[in-house]
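Below is one structure, written out as structure tokens, with a few remarks after it.
Just one protein chain is left out here, and the rest sit where they should.
So that you can tell them apart, the chains are marked A and B in the order they are listed, and the count of residues begins at 1 in each.
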Amino acid sequence: MAKKIVRKVLLMLPVLFLVSIILFTLMEVLPGDAAYGLGSDVSDEYIQQFREEHGLDKPAYVRYLDWVTNMLKGDFGVSLISGLPIIDRIKVRFPVTLELTLLSMIVAVVIAIPAGILSAVKRNTLPDYLTSVLAMVGVTIPPFWLGMLMVLLFSITLGWLPASGYVELTESVSENLTRMIMPALALGTQFAATVTRQTRSAFLETLDQDYIVTAKAKGLPQRVVIWKHALRNALIPIVTTIGMQTGRLFGGAVVIETVFTLPGIGREIVNSILLRDYPVVMALIMIVAFIVIVINTLIDIIHGLIDPRISQSQQR
Amino acid sequence: MKMANMKRALAILLVFASLFSLAACGSGTNEEVLATDDDASASVESPATEVSAAETGNGIKRGGVLTVAKMTNITSLDPTKSSSIDNDGFVLAQIFETLLRQDEEGNIIDGLAESYEVAEDGLSITFKLREDVVFHDGEKFNAEAAKFNLDWYISEECGHINYSSELTYVDSIDLIDEYTIRMNMSAVDASILASMTGLCGYMISPKTIKEGTIATNPAGTGAFKVKEYVEGDHVTLEAFENYYRMGEDGKPLPYLDEVVIKIMTDDAVRSANLESGDIDGVDYHGSTNSILKFENKEGFQSHTVPSVNNYFVSFNLNNEVLADIRVRQAMAYAVDRQEFIDVVLEGYGTTVPFVVRKDQWYYSDYNPYTYDPEKAKELLAEAGYADGLTVKMYYISREPDATAVQLIQAQFAEVGITMELEGMDRLAWIDLVRTQKSGELGFGVLANFGYDASRQFNSTTYYVDTTKATRLTELLPKTRASFDRDERLKSLHEYQKEYLDNCYHLFVGQNQRITSYKDTVQNVNYHWYAVAKYDEVWLSE
Partner (left out) sequence: MKQETNQEYLLEIKDLTTAFLFDGKPVPVTVNVSYGIKKGEILGIVGESGSGKSVTVKSVLRLLPSPPSSILNGEIYFHGQNLLTLKEKEMQKIRGNKISMIFQEPMTSLNPVYTCGNQITETIMLHQHLSKEEALKKAARMLDLVGIPAPESRLKSYPHQLSGGMRQRVMIAMALSCEPELLIADEPTTALDPTIQAQIITLIKELRDSIGLSVMYITHDLAVVAEICDRVVVMYAGMVMEIAEIRDLFHAPLHPYTQGLMQAMPRINQQSEMLYNIPGMVPHATQMPTGCRFQPRCPYATEVCSQACPELVDAGDGHMVRCFHYEKLRKERVQNG
């Protein structure tokens, strides 16, 4: 098992390397200059000086190598726009996005898996219809719109929750949660809907399997059949779905962070792209790529834990 | 099969139900149609207007936190890293102060310098500085500090090229006495005074310059100092206890305890936050929807912000079709500018011929072009395009640009010009039109925030291939070569004429920026570059 984990970790490296090259090339190809990001009333001499100052006039491969070697040393460079070290930004903003994503996932999973199971077990009855319709609606509602609706209802009309802002967990857990609950729900809804549908179909498929009939034939009560025999098998595609959707959650975080004015890296990435603040974009995307790869590795490992067929076959 | 149909029906019902409930909730305020003047200058309040009525010393309450939203990202708290007065000024103006200031008419008045005197030959200016000012970090503001700042600005190490183009004629700074300096010029430059009211006039604590900590420990002389800065999210300012200006109660300004400036780039989000009370005001509204929403809303006050956007169509002079002046002029006659104001800006704007505001001292109504489609067709026929012409317009994918270009497309169609549209992101557009000077037509914006006449006119060359408009480059330095306003007016008007006669840009219209604050916010001042200053603000509850 340990050897497998080590192997997977080592596999991450070439992937990260490839991502860095693609990322760098993409930024190169984008027309436009960071210098203009500051404002359109900049003079031409300013542009030239800016480029020299930030080494933007060096050839591409030189800049790429500089960047990679620095990153390996832990130096993510400085922002072209503000001149401040990017690592500070990361330290402050990353936990916000992480918290948002994790909360959304938790909310979603806690709602989605039982809902999906209910739907499958009570197939083609009222609870199933309701759940399926809600799931369909949840998948189609854009998180942005849902977020704005929530603000409209809970902040403006009812005045129960603040519409924006972030308070760190370390400062006050209750203040933090009052500000995170709407974003987590807005972001998590689409996720929950997808997981619900996936759970339902995985469960339906599992419930059709022969070993479920065997379990029933042994006299096991329904709840054991579902929670012991069906669940673990159904979890395999469900866990895969959750892993895949996590990447998209990060993407959705961008929009939600804008709606609720959260200081996370999602907003930061978009902003930096628009301003062509290359070092920031690249640093942040490498981090996100890293997280996604880590999550996928975790998913692999979880698969191995759930399904003995996988780990066994790899030992041979 | 029946089950699936039932599911579908339920789904559609649910979607409609939620849409209806949203519509019911959303339509709160009634939108009264505002009087749209052709001549919107009447509703433009002059820059120095104070936003509330409370002018008596009585009733001023101290304390409280003002929270406002800012539409664009803060580049840096270091003025030398900022090239945009418009964007960062909103924050910097609370922290730093300049040697001189401008009043609402664009006249240069005192700032950290109590008075200034231009020598007879115009080649030196003596500044007499205030004696009661301290920096946020405790350093004293005096002639030494001022000289240190200015020496640094013109030095190589500072590297803020913007300074160098504005300070291009500054030779050296002399220390006259403890509170007097003299700036020596290599040529007569009227704009230098305006420069001293802008980024180049900011006085920064020399200690932070020496230690290189300007961005991390900003220390100016303003009413507020920085308490906390989270890049890309917000900056929290707190009152500077040793501020030198006094309030009406004899104690130092500011009245507020803190100001929090939050960055919110999305207009709908800002509106929602203002409505819910999470913020007290915005720098300005980003869409007419928001303007209309808060115009007559109870609990809110709206005002005109003195900065404006000038919308223009640029021409690639290297394109053989557009190189023909008749084609450009035809296009200038083909645009119905009033329609642009009415439809795209929904009445919140005014038609002016150039980039100047009607209330500015150098405004001229010289305007060769009116809305005349017949003339346009004539010119096109003369140029050989009687059968029509196809051109491509590049624009930035945002509002109101996207709507504007569609309107122009329709207007051009009336005179036989087929215009294709292509949208792109902002920096890509700038790269195409400004850096590469290619493309065909471009739709862009030039902001005017009352800074300096010459600099304003300089911006009109950003998107023009000046190798094809050399007369402009000749005329530009002349506009700052004399301290005499009348002389400057002559050169400025000459420049405007040359520019418009040659139709280097087609100016479509000038907008009106409106902002809203809660009723409880009193005394927002706009006397500096159309950014709000909060040093005299107090909250009525």
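One rule holds for everything that comes next: a residue touches a chain if its C-beta (ideal position, glycine included) is under 8 Å from a C-beta of that chain, and two chains touch if they have at least 3 such contacts.
Since the model is a prediction, treat every value here as computed from it, not as a measurement.
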Shown chains touched by the chain that is not drawn here: A
Option touching the unshown chain, where A:200, A:229 or A:267 are the choices: A:229
Sole contact to the chain not displayed, among A:105, A:141 or A:306: A:306
From A:17, A:145, A:160 or A:211, residue that would touch the chain that is not displayed: A:211
Residues in chain A touching the chain absent from view: 124, 209-211, 213-222, 224, 228-229, 232-233, 306-309, 312
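Definition applied: only the chains that are shown with their structure count from here on.
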Residues of chain B touching chain A in the complex: 3, 6-7, 10-11, 14-15, 18, 22, 25-26, 73, 75-76, 78, 81-87, 159, 161-162, 164-165, 215-216, 230-234, 262-266, 268-269, 272-273, 275-279, 425-428, 430-432, 434-435, 444-447, 455, 458-459, 462
Footprint of chain B on chain A - complex, ascending: 30-33, 36-43, 45-50, 53, 79, 81-84, 88-89, 92-93, 124, 129-130, 132-134, 136-137, 140, 148-149, 151-153, 155-157, 159, 162-166, 258-261, 263, 267-268, 271, 274-276
